[in-house]
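Removed: one protein chain of the complex. Kept in place: all other protein chains.
The chains carry the letters A and B, assigned in the order they are written, with residues numbered from 1 in each.
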Amino acid sequence: MPDPIFVTDPRHAGIARDLYAVARDLPLISPHGHVDPALLADDEPFGDPARLLIVPDHYVTRMLLSQGIPPDRLGVPRRDGGPVETDPRTIWRLLAANWRLFRGTPSRLWLEQTFRTVFQVDIPLTKDTADDVYDAISARLAEPGFRPRALFERFGIEVLATTESPTDDLSRHAKLAADGWGGPGGRVITTFRPDDVVDLERDGWAGNVARMGELAGEDTTTYAGYLDALRRRREAFIEAGATSSDHGHPTARTVALSPAEAAELYERGLRGEATADDAETFRAHMILEFARMSIDDGLVMQLHPGASRDHNRALFAAHGRDVGGDIPMATDYVRALRPLLDAHGMDPRLRVVLYTLDETAFSRELAPLAGGYPALFLGAPWWFLDTPDAMRRFREAVTDSAGFYNTAGFVDDTRAFCSIPVRHDVARRVDAAYLASLVVQDRLPFPEAAETMADLAYHLPKRIFRLEKR
Amino acid sequence: MPDPIFVTDPRHAGIARDLYAVARDLPLISPHGHVDPALLADDEPFGDPARLLIVPDHYVTRMLLSQGIPPDRLGVPRRDGGPVETDPRTIWRLLAANWRLFRGTPSRLWLEQTFRTVFQVDIPLTKDTADDVYDAISARLAEPGFRPRALFERFGIEVLATTESPTDDLSRHAKLAADGWGGPGGRVITTFRPDDVVDLERDGWAGNVARMGELAGEDTTTYAGYLDALRRRREAFIEAGATSSDHGHPTARTVALSPAEAAELYERGLRGEATADDAETFRAHMILEFARMSIDDGLVMQLHPGASRDHNRALFAAHGRDVGGDIPMATDYVRALRPLLDAHGMDPRLRVVLYTLDETAFSRELAPLAGGYPALFLGAPWWFLDTPDAMRRFREAVTDSAGFYNTAGFVDDTRAFCSIPVRHDVARRVDAAYLASLVVQDRLPFPEAAETMADLAYHLPKRIFRLEKR
Partner (left out) sequence: MPDPIFVTDPRHAGIARDLYAVARDLPLISPHGHVDPALLADDEPFGDPARLLIVPDHYVTRMLLSQGIPPDRLGVPRRDGGPVETDPRTIWRLLAANWRLFRGTPSRLWLEQTFRTVFQVDIPLTKDTADDVYDAISARLAEPGFRPRALFERFGIEVLATTESPTDDLSRHAKLAADGWGGPGGRVITTFRPDDVVDLERDGWAGNVARMGELAGEDTTTYAGYLDALRRRREAFIEAGATSSDHGHPTARTVALSPAEAAELYERGLRGEATADDAETFRAHMILEFARMSIDDGLVMQLHPGASRDHNRALFAAHGRDVGGDIPMATDYVRALRPLLDAHGMDPRLRVVLYTLDETAFSRELAPLAGGYPALFLGAPWWFLDTPDAMRRFREAVTDSAGFYNTAGFVDDTRAFCSIPVRHDVARRVDAAYLASLVVQDRLPFPEAAETMADLAYHLPKRIFRLEKR
């Protein structure tokens, strides 16, 4: 039975297993992700294995596309409502027939471990076993113990944050709160993600802003009203349990504008006259504005820059956003964050968690920044980098300048609810392997490594994302 | 007897050796390189050891230059015809006396393995043994079994692609075809490399274009005639066995011009009025033009961007191109390839193999791109990166997002005919070591690793470079 510890030397592996044992059964803290809150609010049974595990997983559909299998054949909905494959078993067999594409990838690791540890299905997936695996998982999904809330408890999740736009009415979180699952200190909380109402270039921005104004009861035809609306929505999110916000801009650029300058850009946006430069400046300015709001209301800021969104234009045209068409870009943090850090980098009330898709920034920029400013922490390796090898490279690259305690712990950032325990488990194994390398090299005594292990797996994310006072 | 498997842990090494055994005796596919076709067309005996192994190897002469030994003393011809060292034994002794400079480098590995496995000379090279090694290799070179075609067969080469300009009349390939060695499906084929007639900045560009026009029987005084000439030459290359083209621009930039815009740049070039910007735009445009031709005629495109050519100006002035004076540059692919990918990235008829000299692009840009577009594949680590350590880093960096099956297999890219088997052997050992790390870490079962091993060594390059229908 596979039990990877991501280490080759036997003595090293032994120590790694001892450290992993410290963290294995600790509760899961999931302070950032994209699970649909309706899943837990409604607690309906999951659908079939393909719609649960393949169709919405853009890591999987992207890889199949790269070898010429279009998303239509995998059941990914089209924007034009055109026909796509609807038979889940056909979709499942297509994955199985192309399973070799996933050798060595994190998708394979997560899926195999999910089959085994979540669904207790130990049959290796091949072209020939596709139906057997499908049927076995289907059978599990029909059991009451495989409804979302039952799995949530079985997974040992202590807290799970979903991500919503200010234009969301948070009704599903209200339902969760009514059921004793949500609200401040609850098991399922939200995260404030304002990109929809901040990015002047986004389709429907003006409509989003108006919708936010309605929900907030503020007049968003002025910049001052827009800021008030954002503050009101943050309050509502905090009432729905939020402890953090999330910001996914193309770059990490920040800029300090006067209110009058910002208002001018905002008004240009409302008039539909904003240029690409205006939009970039406004996004950069709003990071500082949100930092000020965070200092007031305590939301931890997460910055997720560096994705070239919808790079694959044909894919976007056919299937829309978040289907595997984004590509990382080289990302500067040193110059980009300077205005934010000049203004608030030394303020202990501010907490900013930095992510990257550009791993060259780990040792050169992010670790020195997080190791030099009280307000900064390093987020876990993100997206294309949330893999055993990249997570190891992250620790090797950042520990020198940032240590362990300027890192924010693992964040699964996933839409795939059933993969949550596996992803945390892999992260814990990788951290155990890294800490064990320090022990075996005489650089850290075992007891300190063990304490660090528990901190990385549990205590640090809980503290840094302000999930402690519960 | 050295038998490096590039692994330290004994259990890991054992599995690596088992995987290497799967690939060790598979035929060599060499779909991209710079061997002179005259070598195999004429099948004359090789010269002396120095002229065979030192003088033309810019990895070697560059390293000696870096420690103050000028290429003149190594027999590298001067552009002005001035005197250079002519005694091969003197040149050989100079290498031996400075052999320590090559400790830990791939040049040492390749040369030592070439001495041993190609020439059966097991004497370690030192200042004191220089003459012994020289004499032993000289003796071999005098034997009939060491003529190029005999070695070709002994090396187990199934197919070898050389690289020619559209201005080449392909007479050596005609000779090879006449001898039953060349032509479509032959053992020695050509590759279409049009840089000479695409780069407006290159010395002699206009003359090259005119020469191509003559060979093609097309009037290249117009842009339309220029495109027709390129198409004719591609046909001639395909008749000489070519299955791919190669494009070595300074950047990966692509741009979609209208025919009128492209014609204007072309005419400016003919008038000698093109600026550096014009030249860059024209190169970028021609990549799209060649993509369209590839969709029509099936040639696989190889992109080799990112070299600052002739960076060492004094070296270029004295000895010309391709003598070790090029330096890698940071290279963007995400923005640069967008116009190409917008136009043709989803077309299954197009096949583009991407190379880089900038290894930061592996995980950040190249693997996500190849793992997201059907038209893209990743070429082997190139040039400064064709080393055991860099090849390992390549697999560690790209497998997460691209898997194995979006990589195109090993390409030796060498001018050094006698180093071909050694280079493939090293690549196979490195891939075995990487695959074994997955096996030993419980991430891939041995049988799947073994199948992947054979694919990487043989089946993948054969398929991706369209060498199968033979």
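Convention: a residue touches a chain if its C-beta (ideal position, glycine included) is under 8 Å from a C-beta of that chain, and two chains touch if they have at least 3 such contacts.
Please read all numbers here as calculations on a predicted model, not as lab measurements.
Participant: Please pick, from B:S138, B:T387 or B:T452, the residue that touches the omitted chain in the full complex.
Facilitator: B:T387
Participant: With the full complex in mind, choose from B:D48, B:D358 or B:D431 the residue touching the hidden chain.
Facilitator: Only one of B:D48, B:D358 or B:D431 touches the chain omitted from view, namely B:D358.
Participant: Determine and list the chain B residues touching the chain excluded from the picture.
Facilitator: Chain B touches the chain not shown through residues 2-10, 62-63, 65-68, 100-106, 109, 124, 308, 311-315, 324-325, 327-330, 357-360, 384-385, 387-390.
Participant: Since one chain isn't shown, list which residues of chain A touch it in the complete complex.
Facilitator: Given the touch definition above, chain A has residues 9, 11-12, 332, 334-335, 338, 341-342, 345-346, 348, 360, 363-365, 367-374, 376, 396-397, 399-406, 437-438, 440-445, 448, 451-452 touching the missing chain.
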